[in-house]
Each structure stands twice: as structure tokens, then as C-alpha cells.
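Each remark here refers to the structure printed beneath this line.
Of the protein chains in this complex, all but one are displayed in their positions.
Showing chain A:
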Amino acid sequence: MPEVKSMFREVLPKQGQLSFEDTPTMVLCKPKLLPLKSVTLEKLEKMQREAQETIRQQELAQREQQQIQE
């Protein structure tokens, strides 16, 4: 808003001691708002997790069977 800016000017004292020191400091990375996930993405991730789980269980079952056969 330019109108507001023109109303308030910075005031620098012209008399007396004025010390000004600008020391560049290290920059921190900024706080990160986490993006919310879309419904589709959540569904995809859920399906993927479930798929991995079923595959893992089947592999476990297979391994157990092999052990029993041995």
C-alpha cells in the first residue's frame, strides 16, 4: 500500500551519536508448513501400504511352508 508508506517516513537522528552496524549473520532455513495430502494421494499411499503388507505376509507364509517341507 503506497499511500501508507508515504505517510510514515523513517526517522534517522541527525544530531548526536549514531552507530550503525550491519553484521551479516548465518541464515536459518525457514520453518516449513507441511502440505496437506489430497484424498487421492492418501488413498494411493494406503493401497500401496496394504499391497506391500499382503505381499510381505505371503512371502512369510511361503517361507514357513518351505521350512516345514525341509
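As a convention for this text, a contact is a pair of C-beta atoms (placed from the backbone, for glycine too) under 8 Å apart; a residue touches a chain by one contact, two chains touch by 3 or more; residues count from 1.
FYI, contacts and distances are computed from a predicted model.
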Self-check item: The complex's invisible chain, by UniProt name, from "Mediator of RNA polymerase II transcription subunit 20", "Tetratricopeptide repeat domain 8", "26S proteasome complex subunit SEM1" or "Eukaryotic translation initiation factor 3 subunit L"
Solution: "Tetratricopeptide repeat domain 8"
Practice problem: By the contact definition given up top, give the residues of chain A that touch the hidden chain. | Solution: 24, 26-38, 40-41, 43-44, 47-48, 50-52, 54-55, 58
